[in-house]
Structures are given as C-alpha cells and as structure tokens.
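Note that this complex is displayed minus one protein chain, with the remaining chains in position.
In order of appearance the chains are A, B and C, and numbering begins at 1 in each one.
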Amino acid sequence: MNKILKIVVIGGGSSYTPELIEGLINRYEELPVGELWLVDIEDGHEKVQIISELAKRMIKNKGLCIEVKVTLDRRLALEGADFVCSQFRAGCLDARIRDERISLKYGMIGQETNGLGGFANACRTIPITLEICKEMEELCPDAWLLNFTNPSGMVTEAVLKYTNVKAIGLCNVPVIMEKGIAQIIGADEGDFVMQVAGLNHLIWARKILHNGTDKLSIVMDEILKGNDPLIPSNIPPFNWPQDLLKDMGMIPCAYLRYYYTSDDIMQQEQEEAEGEGTRGEVVKAMEKRLFDIYKNPELAEKPKELEKRGGQYYSEAACELMSSIYNDKRKIMHVNTRNNGTISGLPDDCVVEVSSIITKNGPLPLNVDPFPCDTLRLIQLMKEFETLTVEAAVKGDLVAAKRGLILNPIVNTGTILDEALKETVKENLDYMPQFRWMFEKS
Amino acid sequence: MNKILKIVVIGGGSSYTPELIEGLINRYEELPVGELWLVDIEDGHEKVQIISELAKRMIKNKGLCIEVKVTLDRRLALEGADFVCSQFRAGCLDARIRDERISLKYGMIGQETNGLGGFANACRTIPITLEICKEMEELCPDAWLLNFTNPSGMVTEAVLKYTNVKAIGLCNVPVIMEKGIAQIIGADEGDFVMQVAGLNHLIWARKILHNGTDKLSIVMDEILKGNDPLIPSNIPPFNWPQDLLKDMGMIPCAYLRYYYTSDDIMQQEQEEAEGEGTRGEVVKAMEKRLFDIYKNPELAEKPKELEKRGGQYYSEAACELMSSIYNDKRKIMHVNTRNNGTISGLPDDCVVEVSSIITKNGPLPLNVDPFPCDTLRLIQLMKEFETLTVEAAVKGDLVAAKRGLILNPIVNTGTILDEALKETVKENLDYMPQFRWMFEKS
Amino acid sequence: MNKILKIVVIGGGSSYTPELIEGLINRYEELPVGELWLVDIEDGHEKVQIISELAKRMIKNKGLCIEVKVTLDRRLALEGADFVCSQFRAGCLDARIRDERISLKYGMIGQETNGLGGFANACRTIPITLEICKEMEELCPDAWLLNFTNPSGMVTEAVLKYTNVKAIGLCNVPVIMEKGIAQIIGADEGDFVMQVAGLNHLIWARKILHNGTDKLSIVMDEILKGNDPLIPSNIPPFNWPQDLLKDMGMIPCAYLRYYYTSDDIMQQEQEEAEGEGTRGEVVKAMEKRLFDIYKNPELAEKPKELEKRGGQYYSEAACELMSSIYNDKRKIMHVNTRNNGTISGLPDDCVVEVSSIITKNGPLPLNVDPFPCDTLRLIQLMKEFETLTVEAAVKGDLVAAKRGLILNPIVNTGTILDEALKETVKENLDYMPQFRWMFEKS
Partner (left out) sequence: MNKILKIVVIGGGSSYTPELIEGLINRYEELPVGELWLVDIEDGHEKVQIISELAKRMIKNKGLCIEVKVTLDRRLALEGADFVCSQFRAGCLDARIRDERISLKYGMIGQETNGLGGFANACRTIPITLEICKEMEELCPDAWLLNFTNPSGMVTEAVLKYTNVKAIGLCNVPVIMEKGIAQIIGADEGDFVMQVAGLNHLIWARKILHNGTDKLSIVMDEILKGNDPLIPSNIPPFNWPQDLLKDMGMIPCAYLRYYYTSDDIMQQEQEEAEGEGTRGEVVKAMEKRLFDIYKNPELAEKPKELEKRGGQYYSEAACELMSSIYNDKRKIMHVNTRNNGTISGLPDDCVVEVSSIITKNGPLPLNVDPFPCDTLRLIQLMKEFETLTVEAAVKGDLVAAKRGLILNPIVNTGTILDEALKETVKENLDYMPQFRWMFEKS
C-alpha cells in the first residue's frame, strides 16, 4: 500500500466534511492521500459542490496536492478505493426531524440512534449501506469501510453480519470523553489509557490509567461536582443521579441519561420541541448557517462555527483511524467491531463499542473486565433491541421490529406502539422499501 | 410423619382463608390435619376471629375433626408445625392502596408485585418473613414454608438466600392458566401437561402436551380470537398485540401485559383511579363485604362471592401442594424454587417459577428449553430488578433499590424516581425499619 | 393410537430378544402389540429364525396372540410401525473383538462405547442407523425409535442431529443402578426417585429421594464397604478410590472406572486377553451356548442363562419405555435425549443421558443441578469426543476423528494413534464406506 491513497466519502456534502479535510491536511505527511472523492446524491448536489470548493481552497491554502473530486456516481468513486468513509444521512435532516416529532407525539423520547427514531434511522440507512458494501465487495474488496453514519453500532453490525466488507464503526462520544478526562486529570492525550466498553451510545469508561494509578475516582468526583467536560457541548445540561454514579465505579457516557434520567429528558425534549425546536430542527438551522459560511470564497480553513454542530471530533477520529491502520500505529482507539467474547454475555457475532489497538489488520479489542450484573443486563437488553432492529431493517420483518422495540426502555408499548410504528413506516416509505408490503397488503 | 399434621397460617385473618379451609376439608382423607393455627397481628384480631368461627362451622358441617386455633403469639403456633402457609399482607390493603396511588402520582403503573409498588411491598414484607423464618429454624426446622405472600418470587428468593428454611413460593396465575387451557382443549386436569417457566408474574406456557401432541398453537388461536380463559377474572379486559403473540410460540401470562401493552395499562389504571378506584380500593370494599358475609352464623361453607376476590385457587394450590409433599405424589405443579440451571442464563441461586414434580423432598423442576433471546433478556432484566430489590429490602440499601428500579421497564427514572422513592419510603417508614437511616441522617 | 401396535426390532436375531419378548408378554394388557417384526441381515438369518421360533413358543405358552414375523426386508417391516427398537450390531461380535484386540495391541483400553473401540463402533453403526432413519421418515414418520444399539449416546446424537426421527436412546446401566439402590435402601422400585445425569456410560446418580430424605450417603457408605449391587454382573470386580468417592457427593456408574482407575482396568483387560479372552470373546462363546439353549423346542420362556449375558434389563427398559409412551405414564426413566440446557455447560443440541418424565410426547428431562467443576470438565471433554466422533462417522472426516480421540483420556496419542487408527479403519473397511477415500488416495 505504498501507492498514493484514494479516499471516498459517502455523503460528502455533509457539513462535517471540512473537519475531515482539516484532519487529512494535518496528517498529510503520514497519510499520503492522492485523491479524495466526495460522493453524494442528486438532492445533495449543491451542498457537495460547496464543500468541494471549500476543500480545494483549504488544500491549496496549505500548498498540498490532494485531488478533490465530486461525483454522483458511487461506483466510479468506489473503484480501487483504499478507505471509504460513510457519513450520509438517509432522508436528510428532515427525516430526523420527522422521527423526533413522531416519537414525541406518542409520548416517547425522540432520538436518532435509539428508540423509535433509532429504529427508523436504521431501517432507512441499513439497506443503502448494504448496497454500498455489495459495490465495495466488487470494486474495492480490500478497502476499509469507516462508518460514522448513525445508528453507527447497528449499521456496523449489519455490514459485518451480511457482507464481507472490512468495516469499523466510529463515534465521537468516546473521543469527547477522552478529551474531557485529559482536561480533568491534567494529562496529555496518549499519556493515559482510557478504556471504554459497551455498545454505541451506551458505553462506560471502565479504566483511566495514568502514571501507575487508575484515576477513575478522581474523574468521577469532578463529574459529581457538576464539572463535566465529558459531555458533548451540544447536549443540554442535565443531572446524573448522584448516589447511583458514586456507587457505579465506572463513568457512563452522556447517552446513558436516557436510562438513568428518562423522565427528565422526556420533559426537556418536550420543552425544546415547543420552544427552540427539536434537536434536528436546531441542527437544520445551524447547517444552513454553516453552508452560508462555507460558500464564502475567502474561507480557506475549517470555520470555528462547526464546533457547535455536535459531531465534533467525528472526522478527526476518522482521520486518526485511517492513519493508524495505514501506519500500523497500534494506537488505542474506541471503535465498533465484532464482539468475539470481548464483552462476556453477548453473542460473538454482534457489534460492540470497545477500546482496541488499531493495527494494519484492523482493531484488536482489549479484554473487558466483567460488567456488574445490572449494567450487563441493560447492555444485553439494548443489544437485543439492536440485533432485532438490524434483522427488521434487512428483512422488512415488522414482528422482529416490534419485539425489539418492546424491549427498549424508552419505548411505550401497546396500541400506541402499533400506531407510532405504522406512522413511522408510512412517513418513511420512500426510504424503507423493505416495509412496502405493509401497505400493499392492506 | 404418620402423626396428625399441624398446619400454621400466618395472616390467618385473610379473606382467602375460607378457600384454604375448604381445600383441607376436601383433602381430609389424604392430608390428616389435626390442628390448624390461624396467626395474625393485633390489628387483625377481629378478622381472624371471624375467619376462625367460619372455619369451625365449615369443619363441623362436614363432621370432621380439625382443631382450629387462633393466636397472636406466632412462636406458640410455629412450635412443631409441619406446614407453614404465609399469606399475610404487611401494612394491610391500605399499604397496597398507598403504593398504587404514589405510583400513579408519578406517572407509573401501580402494582403490588412489580415496579415501585413491588419494591415497596418487598421492603415491607421481606424483613417480617425473615423473622418468621428465624423462628421456624428454631421451632419447626423440618417444616415446609409455603409462601403465597406477594411479591411471592422475591419473598421466596429472600428466604432461600438468607435462611435455612425449606420454602416453596406459590402463585395462582399458573393454576388459572392451566384451568383455562383445560377448558380450551377440552381435557381434564392431570390429563395433559402444561409446562410454564419464567419468574413469578412473568411466566410463559412453553408446552401443552396432550395425547401425544403439543396443543400450544390451538390454545394460541383461541386466545387470539379474544376467547381467553387463561386470564384471571379480576383483570380487566385488554388486547394482546396480535402479531407479536402469533410469532411467539409460547403463551404469556396475563401480567406480561405490563411489558407488551404498557401504555394501555397505564391509561386503564388512571381511568380506574379516577373512577371506581384503584385495584386495592376495589378489593378493600370487596373484603369488607366478604367479612360481612363471613360473619353470618348460618354460613358453613366457602361463599361464592370469594371467587371474585382475585386470589382464586391460591389456597387450592396450597392444599394440593401440601398433599403432594405429604404423600410424595410427584404431581407436576408450578412453583417458585431455586433456579440451579433450570432456566439457562440466570444465576443458580435465584428463584424462578417453573413446572416441577412435587416430591416429599420438595420440587424437582422440569428442564426448561432455552428461551428465545429477546424473552430471555426480559427475564434476566426483571430477575436483576428482583435480586437488587431483595438486597435492598434485606440491607436497607437505597442505591441497590435504585439500580434495580432503573432497570424495571414500568418505572420512570430521574428526578421523578428520586422523589417517588423518597415518598414511598417515608410513607411506609413504620414497615421499613431498614430505611429509617435515611430520615435520621437528614 | 387405539389400534393394535406394530413393533419392529432391528437386529431381531440378537440374543437379547427373548427378554424383549418376555417384557412384551408381561405388559400385554397395557401395551397391545399386534405384530412383532424381527428384522435381520442375511448373515443373521439362522439366528433370527431360532429367536422367532422361541418367541412364538413363549407367546403361545401364555395363550396370547402377538403375531411374530421374520424378515430380511427392512422396508417391509418399517411400513406403518409404531415403535422401532434398534439393537443391531454392525459387524457382529467379530468386529467388537477386533476393536478390543487392536486397542490392546496399541496399549489402550478396548471398549465398545469408548476410546478407539467406541470410535470404530460409532463409525460402523451410525451410517446404517441414518439409513434406517431415512426409511422411517418415509415409511413410519410418527414412529418412535428406541435405540439401544451401542454406542447408544453417539448413535442417538447422530439421529437427532441428522434426521427428523423421534428417537430416544436407552442403556441398562441406570436400570441396574436403580435396582441396586432399591436393594441397599430396602425400597420398592417406584417408591423412590433416583436422578442420574451425564452422558451414556458416563453418568452419576445425583439424588436418591426416598420418604423425604436423600439416601445418597447411605448408598455411598454401602458401596465403600465393597457391597456394590449397582455394578452390572458382567463387570469384573474393581476398587473405587475410596477417598475420592467419599468426597464426591454423587454415585458414579461403573464405567467411570475407566477414568478413576485407568491403569487397573488396563491391566485387568490385558490379563483377560491373555487368559479367558477379551469381553467380546467371552460374550461370543456365551452367545453360542445361549443359541443352543434357544433351539430347544421344549423351551417356552426366557432362560435363566441370559442373565449372565450382560445386557440385563435392556429389553425390560425398552418395553417399559414403550408402555410409558403409549400410556402417557409420566414415569421417571433414564434416557438419552437432546440436552436443551438440562446439563449446563453443554451445547443445546447434543445428547445427554438424564432422568426424564416419559410422556406420550416423549421425554421431559428433570433439571440437573450444576455439576462440580471437575466433573463437568470430564463430561464436557467426553461430549466433545462424542460430537467429533459423530461428525467423523457421518462425514468420513479423519481429522475430526483424531481431534476427538486426542481428547479421550483412554486413548494414547502420537505415532501410535496414527497407526492404530489406520489399522482400525482398514480392518473395518467393509463397514466404513465413509473412510474408503483413505485407501483410494494412497
């Protein structure tokens, strides 16, 4: 692999892409990218053009030579690729907003990776991802797929179960946790080892090894004081149950608030929905502003405003991951990969999010100490939701969907679920061909 | 054990007792009861007297000689007992009503064996039960404890984990299912084998073996038609999600409605609470009427009205269990006992509700075929709730309580749970000495 | 199934058959057999004729009317059968003797269900059994297969894994244990519950429930005194390691001597081989004598001499099993059936030998309490040997065979195993078509 690398970005018109460009520019010496292909769909043509122009200006500004190409022809882009970054959003932000609003209408938390919204997102995204993978098997069988399309854990599980593509799922949550911890313990990145484990958006930091001691309790004390730099800046403030955390011996990621403080979050979401708008709506407005900024022909670097967007460090993580693979760096990163016994009590073939050594052959997960039984039960429950959702998304199996959703703690069951599910599928029918039978029948 | 048997009833003043008397009368030939001791507390003295008089009339009416004794001195009763039936209610129906009302106030389903109410009931009941067991270890170490005090599964787990008493937990749910199935398939009891498995109030019929075929699908078809004699008469009508059940390959007990139709049940409970009253309130009124009937000096048999009470067949099951043990009958009954691998995926030392052969040495559980993974996850989750609740009840450990409640699908979490939990403990402080530290501290 | 039953015996010319006839005669009232088909192969024609004549005399003697038919046409016999008893011996006793002699030649214990001999027997027997099952699927799909062809556990596993036939494996070892226990504790059969668990020829009695107490330690004391009626009469005396048994808390079956006293048994076998002959040779001579007795036209009952043959109670068990199924007796018997979690730590789809309630729908295993870890390890090891041997027998996979044999504690490994294995296959090539490739290649 000493040739110049070809990198393909599916969903190249995403507002995150400038961070990715910046990451590639910063690693130009260690990661010799020759071509960067931005792929998007018809509807995203304008946005991907804006991104492409900005990318070119950013690269030129640094005096580097990475060729930036834009295309709507995915096969053309994939041919001979070395790395494929998947960051598309099926149905765009409108679909996310619809998910949120439907969930709220039926009294449930609306969220793009969990609950009813997570189900909808998975059902829209997985079929397209599998299509991409079939093309990869043909056109670039040795390429790595770096998935950060949400729901990242379920999408990666679908790829690893149903295709032969070498895939790794990524998320910015552990990256933000790591940076927050660095700040609390006053250490440089790489100076300490944070080990996380769980599922995507359902992880706990299990160890924080620094200079011969485990600093977990120091970090916990800081969090309990309300000083919590581990929480992504786009998440509104909330309170952990203090006694619970004190007793836990591990640091939950911010998304655990859906389980530990479900009612508070429900109320918060309802207030937001009636006020500034749902998270999707806020992001949509933000994106509009971002693209206005990106259009500026004077702009030749990643603008500050992107940091508020929420996906912070996603692309940074992707670039670091590509470099770690390419250079066999054996850095510890936190990725979604096949379980294979890493977390005891989960099937071998499911996908988990765990700290791993990144090699040229892919991730080698660190072993995870057994979880306390109650935490394990939550992980097992949510993994079963995910696995049934993947099955439903691949096969169009409504009963599998329902069996999964019934387990999910943030989903209401009964008549209301039947109705919410029907509405979800109906409103998304353009993106869920696997469920068209439901409406053909009736 | 060829002597005449001594049977002790803790909570002898219960409105159920006449069914128990009837059961003993019907089995007089096979189960030679010499003395029946009805034990109650000061507050229940009047009720236990009424029951005792009725019992004596019933026995005399049949010309039998069982001595009926009433006492408030539990140790006196326990000395040399052969069977101890536990059917008391700590805090009486008022406590149950309080549980229901607090749960509803905080937007949660109110229920005496599950959720916040189940937690409260366990915390009131388990300390007293362990006290009784300590006395049994001293005064009647060979006696069997037949527990049908709710929450029956958790109470039995506490006894088996923390004492040396030989205990079996009982519930009328499987009995009613068996009778309903007999009706559907047109078979006599004992003619077919129904195998159930799960936890107390969380069981599924796994097999219905009759004349060489498994009649499960026949029973399921009937249930899906809305003809469901497996549901206790005291439970108001509700609808199972049809497609879910069709796909399930096993018959859920009625209490599974809390998981499969949570929102419908929540609404139903709220309507009841605003209308005829909560279940506890309805039962309280019913009990009052029952005791008026029991007082009638002409009455010398179990009155028809008792059947509407809800606990139907409880006492019947208890009598049959005593006879099965005494006579080494090896009948298949459905009991709460130590898991020991019966249900794969649960700890050996937890208590499960499973079909078992009843011998003079106690129950020998039938092996349970592996559960589908999603159902297993629900069972594991609820068992963890139960185990943490038992721990909380025994040790007064509030964090254990919270860790358990957070897992429970019918419990809301966050600020609301903190408040609901605090109110629950405060209102029950007379019955929850283990949690007094919470209010001493502050 | 109120018609008159058709029973088929594969290997009808076996010297055991008179016991089977006696068993059917004794159960004539409860098990209405109309036709008894004795099937054998060309080489066994004379013997099956002798048996058939004896059977007819025995039936006539009692004035019953069971039609006895002899055939070499298996399909004719199987058509419409209700029960198929499999008790054939592929390669006859000569094959068994060859197995024993080859094993001994290479310094290994020679045995028909274990080690190299067990491997050879499985590879001869399983292909024929699967052939029979294919015919059963076509000609009598509702019939039960009662297998007591050795190695019974592996043969039953092959049937349950590779066919749709309803099969139960039987062995006389637990029957003899039960009778020995009855003698020690002075109880009638059916009066107590003996629970065994493990694999075929690798079981332990785990519970001996009698009149409200577990008599296991009483039985153990008697065994340690050297008074051991649990050991089949055909097994020469040997000594259990006393301290090991005292500590064990369960009663091992006689075949466990291969693991607990391997060297003693090896020496015993070598002495026998140089003296009176191997077990197979002794049996062969005995059989010759038996058939001389059977020929006697005056003989109209099972002769006493059969009892020394070794397979005592096999056929008795088979008759009782047929009756238990036919009459839905729900008797506790000890059978080889699908594990399904009965013994924790073994795969669901493997076959185990466990005490079960026999119903018209087949066996319902009693749950088995967790084994001590060291015993479990031995069971897991031997089950893996069995599973790999079944795979080798079905697929002709020599590496699977070797992987299995290497695990087996009574097998020597290395050059010697390669040679012993090659000789075994070569000498049995007529009965092991699946391994012919080995000699075609070279």
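Note that a contact is a pair of C-beta atoms (placed from the backbone, for glycine too) under 8 Å apart; a residue touches a chain by one contact, two chains touch by 3 or more.
Nothing here was measured: the structure is a model prediction, and the numbers come from that model.
K.L.:
Checking the contacts here: which visible chains does the omitted one touch?
P.N.:
A, C
K.L.:
Can you say which of A:Gly11, A:Pro365 or A:Gly396 touches the chain missing from this structure?
P.N.:
A:Pro365
K.L.:
Of the residues listed, C:Ile10, C:Val68 or C:Ile265, which one is in contact with the missing chain?
P.N.:
Answer from the full complex: C:Ile265 touches the omitted chain.
K.L.:
Could you pull out which residues of chain A are in touch with the chain that's been left out?
P.N.:
The missing chain touches chain A at positions 1, 193, 195, 207, 209, 211-214, 328, 330, 332, 340-342, 344, 348, 354, 357, 359-361, 364-370.
K.L.:
For review purposes, identify every residue of chain C that touches the missing chain, sorted by number.
P.N.:
Touching the chain left out of view, chain C contributes residues 107, 239, 241, 243-244, 246-247, 259-265, 373-374, 377-378, 380-381, 384, 387-388, 398-399, 402-404, 406-407, 409, 412-418.
Rule of thumb we're sticking to: only the chains that are shown with their structure count from here on.
K.L.:
Going by CA means, which chain is nearest the middle of everything shown?
P.N.:
B
K.L.:
Centroid of chain A to centroid of chain C, CA atoms only: how many Å?
P.N.:
Going by mean C-alpha positions, chain A sits 58 Å from chain C.
K.L.:
Going by the touch rule set out above, which residues of chain A reach two or more other chains?
P.N.:
Where chain A is concerned, no single residue meets two or more other chains.
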